[in-house]
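The full complex has more chains than appear here; those shown keep their coordinates.
Naming follows writing order (A, B and C), and every chain is counted from residue 1.
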Amino acid sequence: EGPQEAESNDNEIQVGLPTGKTSFANSDIAVAQEKGFFKEAGLTVKTTNFRSGVSVVQGVAGGNLDVGASSFEPVANAHARGGDVKIIGSYTDLLAVAAVTPKDVTKPADLRGKNVGVQEVGAFREIMTRIVLESGGLTQRDVNYVPVDSQSYISSLLQGKIESAILQTEQALSAQTEDKNLHVLENLNKITPNYHYGTYFVSPSWLENNRKNAVKFLTAITKAHRFMYENKEETVPIVAKSTGFDEKTISAAYDVMLEQQGVFPVNDGLDDKRMRQTIEKLRKMGVLTGPEIKVSELVDKGPIGDAVRDLGPWDGDKRWR
Amino acid sequence: MTTAVSGSVDHTAQPAQASRQRRSGPRTLSPSVKWMLRLSSVAAILLAWEIYGRSINPILLSYPTAVANAAADMMADGTLPQALSESLVVLGMGSLIGVSVGLTVGLFAGRSQIVAALLELPMNALYATPSVALIPVIVLWFGFGPTAKTVVVMLFVLFPVLINTMRGVQEVDAALIEVARSFCSRERRMWRDLIFPSAVPYIVTGLRLAIGRALIGVIVAEFFTAFAGLGNLIVTNANQFRTDRMFVPIVVIALFGVLLTALLEWVERRIVRWHGDG
Amino acid sequence: MSEAHQKLVVDGVSVRLGGNEILREVSLAVAEREFICIIGTSGGGKTTLVRAIGGLLPIETGTVLLDDTPVVDPIPRISMVFQHFGLFPWKTVRANVEYGLTVQGRTDPDGRVDRLLEIMHLAHVDKKYPHQLSGGMKQRVGIARALAVEPELLLLDEPFSAVDAITRELLQNEVLQLWERNERMSGVLITHDIDEAILMADRILVISGPPGEVSLEVPIPIERPRSAHSVRSHPAYPELRERLWSALQAGGKTALEAA
């Protein structure tokens, strides 16, 4: 493990994932692994799970990881603060999370005065919470923020200590089976369809020396995304294994994430406009500060462009991006 | 041969035998009574946990029998042994280095005012620095692998050992130092003959504090660098609402704390035979 | 009762420490207002005996009775001067001397502590801490502390071992005077100095051991008040000294050569 080995072995890539346990949204890597897409490309990919996207960004910036997976905002923030990271792709460019509440909360406006669970102020789930509140005409001042770390997020919800939580789709579904009184208040992708969610990012210096590997990696990932859409039967067990949820839950999540919303991109998944809007949104919310950042500097579309060109772009479905 | 008592004594006047029991002072409990007390407190706590744990939502808090079942499962499917072995390597290496460094630096700093003055402020500052601040730097220097985790554990272990050792050395009886000096003991010998033995109670206390810190350090390390070992088991199972399984690594850690402390006390009793029992 | 005049009765007391038999069936008695001295070779069990009398040690067999009441725990009517001084390092000289009174919730209405500090020549160091004192000074603090509680039975374990000849004579006289003036105080003094024992005792016991046993008991027929000089010139002195010396010597062989 570690950067030394990565340098000595040209075809090995260390990838950092932003959640303690791999989520459905990050399962594209598991699919690529299981289906041998990485091997076909001549890559050995090793994944490591981290506490948050912030840790992954630090790992990439410090040279201990080759490729990082994280939601958009830590990457944008790091870039703004001179952290020197570049986005090269997306695992899911659309939001794959949901706000889960007790059933008596029927619309976001009902959250007024309630205890709302967030993990850390300025981190992904808190930003999502604010977006939900905004959609109901509320601000964070209209509710009580309650800090809940990732381990006790769901238990706090079940226990009634908090009345709203942002969960991954599969977690949201599972929570509903655990407690019939819970329901999905809103899928975030519905509220803010033009928010850029998940990114793969690297450090520019790594990219300079490993451009071929970046292309190979993104090729395999894109293949995985496409495979997931085409083959639910094979996808569900792989995802169930990597996330630890049962196949029934995963199958339901598959329907939401892939059938209905199509959160995994099949082409480059790096829409300039979406990213610009995300940056603006973050600035407006005050979670992105510091110097101006330009999408053109934050993103390097070269490798994904090469990958998609090799594979041939997909079109014909409104989900294909 | 006992000589006569001057003046005869009424041997039956007082119930001396009966009242001999009341003798107070440092009571020494027999080992079996001690064990009874120990086990009864543990039993009481387990019982309370079982009753309370069953009464509330299982996702919040599990209860001992469920945890025991989960532990059996996790032993059978190999997840627990595997995680344990990962954590133990980190624990062992980190503690070893932390204790060695703490002891060495503590002995020096306790004996030399120069070393103490140089270390004082940085040490106090570093000790009060939350690990969140240090972990990015540790990761930068040592990567995400076992080395970084070992360093985190080491930092957790270091300070109790260092600070207690330092104080132990400073509290050495000045009269005995004078004796050692009068026999022209060189500094090195003095440590072995005098400073170390008399600092032992402090050092043991430092080690005892270090045990708990080391175990928590392993979990923190496994949380904040790359997920692995027992820390990983906690997170993964918590994410899947498997509270009973989540408590297995936690209970394992707690058991380890108890075992290691008992071991430490046993070793101390074996080594420090000269001690009066009161 | 007919035995009322016996203040202290030690009857068949055996003591074990660390698995060894230290005292074997020791019996002795001290009458009201009597002052006895115990001599014996080093390691013979003298300290162990007074600790047992003071209620500080568990007794294996036998009884210790003070005024016919068994002494099982320490009682305020007995106080002790320790061979190892046993001063509290964090208390000043004055606080150490006051200790017994304070701890027993008693006051010092007659300026007893001040007087004892004077008598023991400690008044000028009353604010110092033990580590600033010489060996002899520490010993005097220990004596003053025991006297301050005005016990009915005073146990002194080699109380003058660390003081010079002059101070020793002064202190011997002071202790005797305090004892004579006090209407109820009996005394047991351990010493390794035969002359000191003859000077101070109504009766001398020789303890030989280990295990410690009473090997000789002699009353001292010399009338009080005594002085070092009057004692030495008393006709009974040479023979007394000789008897004690040989008893000590006999016990000494056992004690020093015992395996």
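The rule we apply is simple: contacts are C-beta pairs under 8 Å (C-beta built on N, C-alpha and C of every residue); 3 or more make two chains touch, one makes a residue touch a chain.
Treat the numbers as computed from the prediction; the structure is a model and nothing was measured.
Although just one copy of each chain is shown, the whole complex contains the chain kinds in the amounts A x1, B x2, C x2.
In the analysis below, only the chains that are shown with their structure count from here on.
Of all chains, the one whose Cα centroid sits at the greatest distance from that of chain B is C. For the pair chain A and chain C, the distance between mean C-alpha positions equals 86 Å. Note: centroid distance chain A to chain B, computed from Cα atoms, is 42 Å.
Centroid to centroid, with C-alpha atoms defining each point, chain B and chain C lie 46 Å apart. In chain B, no residue touches at least two other chains. Multi-chain contact residues, meaning those touching two or more other chains, do not occur anywhere in chain C. On the chain B side of its complex with chain A, the touching residues are 57, 59-60, 136, 139-140, 143-145, 147, 223-227, 232, 234-236, 238-241, 243, 246.
By the touch criterion given at the top, residues 1-3, 16, 19-21, 48-51, 55, 58-59, 62, 64-65, 150-152, 154-155, 158-159, 171, 174-175, 178, 244-245 of chain A touch chain B in their complex.
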